[in-house]
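Here the complex is missing one protein chain, while the rest keep their positions.
Right after this comes chain A.
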Amino acid sequence: MDLRLPSKVLEHILSFVDSNEDRNSVSLVCKSWFETERRTRKRVIVRNCYAVTPEAVARRFPEMRSLTLKGKPHFADYNLVPDGWGGYAWPWIEAMAAKCPSLEELRLKRMVVTDECLEKIAASFKDFKVLVLTSCEGFSTDGLAAIAVACSNLRELELRECIVEDLGGDWLSYFPETLTSLVSLDFSCLDSEVKLSDLERLVSRSPNLKSLKLNRAVSLDALGSLLRLAPQLVELGTGSFSDKLDQEAVSKLSQAFSEMKELKSLSGLWDVLPEYIPLLYSVCPGLTSLNLSYATVQMPDLVELLTRCSNLQKLWVMDLIEDKGLQVVASSCKELRELRVFPSGAEGLNDTNVAMTEQGLVSVSEGCPNLESVLYFCVQFTNAAMVTIARNRPNLKCFRLCVMEPFAPDHKTQKPLDEGFKAIAERCKDLQRLSVSGLLTDKAFEYIGTHGKKLRMLSIAFAGDSDLMLHHLLSGCESLNKLEIRDCPFGDTALLENAAKLETMRSLWMSSCCVSFGACKLLSQKMPKLNVEVIDEHPLETRPDSSPVERIYIYRTLAGPRLDMPEFVWTIQKNPEIGVSHLAIK
């Protein structure tokens, strides 16, 4: 009896399977399921653009409508990856233009996107709808104009923290009068002023506009008229919030805000003056997301705002909020899920900012039962605080603590922060992402290796005593997917002993550690399915095996060595050395 499902039936069933993780499992069942799945997958996500070739992806998923790509490693966000390393979008756009012309959505993160890329997108994909560029660079406002003028069904254009060559605000004027489909526009990272009348006309003819994030150059006055044209906005990023307005303008703006019944997310608020904070009171109760990372609001003014945000789930704020302000968050924002506190440097990096300490985070962990994601910059911390936080919030999924003073011990006991991170790793059984800092010994990593079974991403800076640290992590953390390390004193032994582990991970980054060139060569030889890239901007004239490398980036790949490496990237395939000297492994 033929028990095989007719492919039409399987196709229909698969149309309900949305998650790519599930679809990946489906592909592994048998050949016919693989075939049916690949022909029906619409949304493709490639989390390392060098793990697979664009042609292979286009060939496998001919019905692709949405492509998400990530390029540079995460530490590129902090200037640790030299310019020119790679992450070029062009080969992908070229391949998709040829094989998947029905592509509608492109989401790129940490990639180099040129004006040619944008022009190619505009020319090749007739039904292009969504372009989201996060932390990308390499293009100018001319490229944006090309997208604006050609994509007649454009729904989303979002530039999130991109580095754009800003040639002026004309690009916005290129949206044709016939474009009425806009749902989301984010140009907050641009500097130049756009023509207000063009922006107003664009907003008025976009009835589906739900998200609008302006740049700093849009004045407070202009904001008022824009809000009156788009009271239906769900997400708003304001421009500069510091112009002096007369009484009439202020009351008009207040009125405009009170008309915004759907608003859930608020950001921007550059340089917001304290006297304008009350303008926001009417939208506060509806807010689920508030991003104050550019708002230099001091604590007393923040408190008034935050007490009104009873439905807040996501809060990004500067440490100007102080412990007192975080106490208010703890008592007012009971729905809080994600908290990020950024350094304002108000007192200088070297001084102790007594107004915000570990106590602030402890309060929030006590008061907010749904808190699951934390990013906290603080000058110093204590083990006791981390133990309390872990006890309060075993449901934490993401815990990123950045003690800004490298090697800072527990400021009350002067001990390393080992016990604190142990508590976090032990209690928070679902912890998926962890960043550690402060004074740490190998013990901390032994604890993390023992308990961090669900840990997928780990970031380490200025820590540990020896190779043991790396060994504990690579041998203990079963789910480890991404590991990034800077300025830690180890390398070779643990790396070579745990080489097989690297094939189970997406990537490993190490910079300013003590990995030797010889070990890199040996690793490359041992593990052909990995790309082992040595990134040295200042290579020595002769490279003896014992010389430490500046940075290594190791990732698994099906594509083999990449063809677009710059001078300063070494791989064994690019510059094969004759013979690898024998490296004694202790």
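The criterion applied here is as follows: a contact is a pair of C-beta atoms (placed from the backbone, for glycine too) under 8 Å apart; a residue touches a chain by one contact, two chains touch by 3 or more; residues count from 1.
As a working rule, contacts and distances are computed from a predicted model.
A single chain of the complex does not appear, and UniProt lists its protein name as "Auxin-responsive protein", one of "Proteasome subunit beta", "Auxin-responsive protein", "Centromere protein M" or "HBAD protein".
Check A:T36, A:T53 or A:S135 against the missing chain and you find that the one touching it is A:S135.
Per the touch definition above, the residue from A:V17, A:M404 or A:A559 contacting the chain not shown is A:M404. The residue touching the chain not shown here, chosen from A:P54, A:P343, A:G360 or A:G452, is A:P343. Of the residues in chain A, those that touch the hidden partner chain are 75, 77-80, 82-84, 135, 161, 163, 189, 293-294, 296, 342-346, 348-350, 377, 402, 404-409, 439, 461-462, 487, 489, 492, 512, 514, 516, 537-538, 540, 546-550.
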